[in-house]
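A single protein chain has been omitted from the complex, and every remaining protein chain is retained in its original position.
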Amino acid sequence: MNTNLVDLVYLFSAVFFILGIKGLTKPKTAVRGNMMSAIGMLIAVVITLLDKSIVSYEYIIAGVLVGGIVGGIMATKIQMTSMPQMIAMLNGCGGGASLGLAAASYLLTLGSDGYESGVMGVIAVSFVMITVLIGSVTLTGSLVAFAKLQELISGQSIGFAGIKFLNAALFIAAIVMLGMLCFDPTNSTLFWGLIAASCILGITIVLPIGGADMPVVIALLNSYSGIAAAAAGFIMGNTVLIVSGSLVGASGLILTQIMCVAMNRSLTNVLFGVMAEGSETIDADEIYAGKVKSAQPEEIAMILETARRVVIVPGFGMAMAQAQHAVRELCDVMEDKGIEVEFAIHPVAGRMPGHMNVLLAEAEVSYDKLVEMDRINPTFEQTDVAIVIGANDVTNPMAREDKGSPIYGMPILNVDKAQTVVVIKRSLSPGFAGLPNPLFAQDNTLMVYGDGKKAVIDITASLDLA
Amino acid sequence: MNTNLVDLVYLFSAVFFILGIKGLTKPKTAVRGNMMSAIGMLIAVVITLLDKSIVSYEYIIAGVLVGGIVGGIMATKIQMTSMPQMIAMLNGCGGGASLGLAAASYLLTLGSDGYESGVMGVIAVSFVMITVLIGSVTLTGSLVAFAKLQELISGQSIGFAGIKFLNAALFIAAIVMLGMLCFDPTNSTLFWGLIAASCILGITIVLPIGGADMPVVIALLNSYSGIAAAAAGFIMGNTVLIVSGSLVGASGLILTQIMCVAMNRSLTNVLFGVMAEGSETIDADEIYAGKVKSAQPEEIAMILETARRVVIVPGFGMAMAQAQHAVRELCDVMEDKGIEVEFAIHPVAGRMPGHMNVLLAEAEVSYDKLVEMDRINPTFEQTDVAIVIGANDVTNPMAREDKGSPIYGMPILNVDKAQTVVVIKRSLSPGFAGLPNPLFAQDNTLMVYGDGKKAVIDITASLDLA
Amino acid sequence: MEMIVMQLALFVLSLFLGVELITKVPPTLHTPLMSGTNAISGITLVGAVIAAGAGDSASGLVHALGFIAVVMATVNVIGGYLVTNRMLAMFKRKN
Partner (left out) sequence: MEMIVMQLALFVLSLFLGVELITKVPPTLHTPLMSGTNAISGITLVGAVIAAGAGDSASGLVHALGFIAVVMATVNVIGGYLVTNRMLAMFKRKN
């Protein structure tokens, strides 16, 4: 087929991707946007299949069948609470595909004419090698992130003191091999060496990062997978790969940045697994001793009975307990009793951006009840009861008040300003940041110990009877 | 010089333009943004001058000197109130430059090898001819707009019944010539015919449009001049022309659309000079007879004396009277007396988008006192006095209430809800839309007849003495 | 070479466009945004298809790599769009 026509069609499909992302800027148009982006993909793939450069179809058909079935099953079976894992997995596939395609293109070129000599040859090889490097890191890094989130391996930082030096050494080795390959593309030992070094690098970079920081890692790897696709586009001189790859690259970077800002940490800080240094060690016992009051679900129901305004603050624990449906029922019962209910959504509550929104949407909570941090914070003073369900760090007043605290400066939900605070969690153990939370020891705080789902169901039942 | 290097530098300068426009999205960064865009321009011009394809410099130096002096003088001498004319003029120059460059490139190519035959040749010629067409229309259209705004010719619709058919005929003729030229580029009679037809078309399209609609026309022509630059970029295979031309094209289109929405009129409606049909003829005498009360500046000063909150509503008359500095002084005196003062800015007050903002900024009114329509409308009920200075249509309650009115549906400032309304204008004559304004006949309205500047100074003086 | 400069221009413009578009996405939609853009990065499927369909002249290793690339890219594409659609449908349902 005429290559200009193919290029025009690719442009067309790039426009669909752009319109698709534009659609994602509003909840109303989001479904349509996703559809448009899928159509763009379909157009690009179909025109490629019709293109003359494809000779044999058997591997393609087999691959699409296998991939389609696996992807389809994963997408329909996955629990909403496991979304972070799912995205890590998909991301790894994206990286792997870039790696595979770069390697195949390299071998193909070597097998036929080889790379041109001169500047053009060097540029062509360097794009291949960059794709290989980024693709490998994305592949193995995402797999490790997946394993951590799925708790196949410990979510703790895994590693040893010198791991930073190992990473640095691996990275330098990869760059050196990449550079040498540019001038001697036929040296395929170097090529496999580059793949090996990059794959190991992906693993050793991600292993030492704590499980809760995985979303940042995933967003970053998402960005990489986009950049890898764009680099592959340079290899093949394919506009749609370049355009959509860089759109994805930009998207990942911005999400990474949003998360870092909301956690008040720098990206290097996340990647090298250090929390901001606290100037003093904080003793949980000293904070909690004798000051924590606990209550039974029935007592909470009685308090809610007389409340006019209640704010529900969900956190990672709600996802863990799969309590979103129970929470929604509690909300319904309260509203039946004429209580005004809103949800306070912290930008990094849970384990990925927008995590709470997705879960509550699954439980059919209308999204105008989900209020962002900046808008809900001024209302806590007029709130009778704040119910904190499995949230911890995002409510920790130390972030606001204690200059010595490692999370000082992270914006939080001012739950402590509410008349009464009810905290539902299993114990006094800390959240992701590993810090005690003075909120639990406040005069107006009541702890309800237990699994999130069960506690909420109990409260709902008592309230319904009352 | 290496053409790849030149292209890279062009890309660099395109990035500067993008960052420049990005800067214009915030008042704080706007000056820097404009500077960056100017630097982008400088880079592009300098690299072009260094490029090998330039042989003789005398015409360039002469041209830049003449143009620089003319442009510099215009830009420093022009009154802020004449900004619409200035932009029309600049816009015409942009169109003229595209026309000149397309014509020169055409003659050059004919003079050397001529156009390739085949598809590539047709495409190349067609870009030249499109640039010629758009450039000519932009040139003459902008000049007519300039003449109308500068009142060199009547601001009224000029034309005759059949002018639409003339325009249609001219347009068809231009397209036919364009088409024929694509296949016979050497026919230079056709070429000059195309230029002539397009130039006349620019004139006859704009002449019938009323003076107050000129801003819409200018924004649209601005968009055209961008598209012409982009088309010229296709002629020369020049990326920076394509990128920045299309940025400008998008900008003009969006501004056009914003204005049309704020006036509740469609673009065709503006371009064909029709206002929405009113179902009844409105009799000014009937509305005003015996109901209009007028007052002297001293009386207004007494009313202001006891006010706590005053909203100033500027309109086209403030620009005409050059009253912005006087208004600012009135505002200062009121604030000295402890009165809260805000300005209500309607999106199409005056004769171009943001017109009032520029004038008030010139008079050093801080921009957080300038409140947009949607935000200020709910506050009129708590406003003691609304002072309307040379605004008319944007305060006309018929737009809100009278379904038969031609301006029904246009969003307006709800001035009539204020405790007392003071209207400063020279007479009861209508504004741009040519409609009587029931606001003037309201019980709580006082008219102050006179030139805007003088009336405001008188009020300020009396208030200052009090 | 000229082509590469043009491609670079496309790359830079798309980055800018990406930044402008993504900053407009509200926090509510950040999770679907992540999975949705992830699906878009599966556009490597286009390249993978070309590699896998390279014909008999290519070695078995090329075919194998191409096949793996097609499988992974397809998982990324199909899985990504479906799961995004599932999430977004939940947002729509109630509103």
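Per-chain numbering from 1; labels A, B and C assigned in written order.
Basically, a residue touches a chain if its C-beta (ideal position, glycine included) is under 8 Å from a C-beta of that chain, and two chains touch if they have at least 3 such contacts.
Computed from a predicted structure; not experimentally measured.
One of B:149, B:182 or B:247 touches the chain omitted from the figure, and that residue is B:247.
Within the complete assembly, B:233 is the residue of B:185, B:202 or B:233 that touches the hidden chain. Of the candidate positions B:347, B:390 or B:411, contact with the unshown chain belongs to B:347. Residues touching the missing chain, restricted to chain A, are 3-4, 7-8, 11, 14-15, 18, 239, 243 (touch as defined at the top). In the full complex, the hidden chain is touched by chain C at residues 2-3, 6-7, 9-10, 13-14, 16-17, 20-21, 24.
Although one chain is hidden here, its contacts on chain B can still be listed: residues 17-18, 20-22, 24-28, 30-31, 33-35, 37-38, 41, 44-45, 48-49, 51, 53-57, 59-60, 62-64, 66-68, 70-72, 74-76, 78, 80, 83, 86-87, 89-91, 93-94, 96-101, 103-105, 107-108, 111-112, 119-120, 123, 218-219, 222, 225-226, 228-230, 232-255, 258, 345, 347, 352-355, 357-358, 361-362, 364-368, 370, 372.
We take it that only the chains that are shown with their structure count from here on.
Averaged Cα coordinates give chain A a centre that lies 17 Å from the centre of chain C.
Chain B has its Cα centroid 46 Å from the Cα centroid of chain A.
Inter-chain spacing, taken between the CA centroids of chain B and chain C, is 42 Å. Annotation for chain B: no residues touch two or more other chains.
Counting partners per residue, chain C has 1, 4, 16 as the residues that reach two or more other chains.
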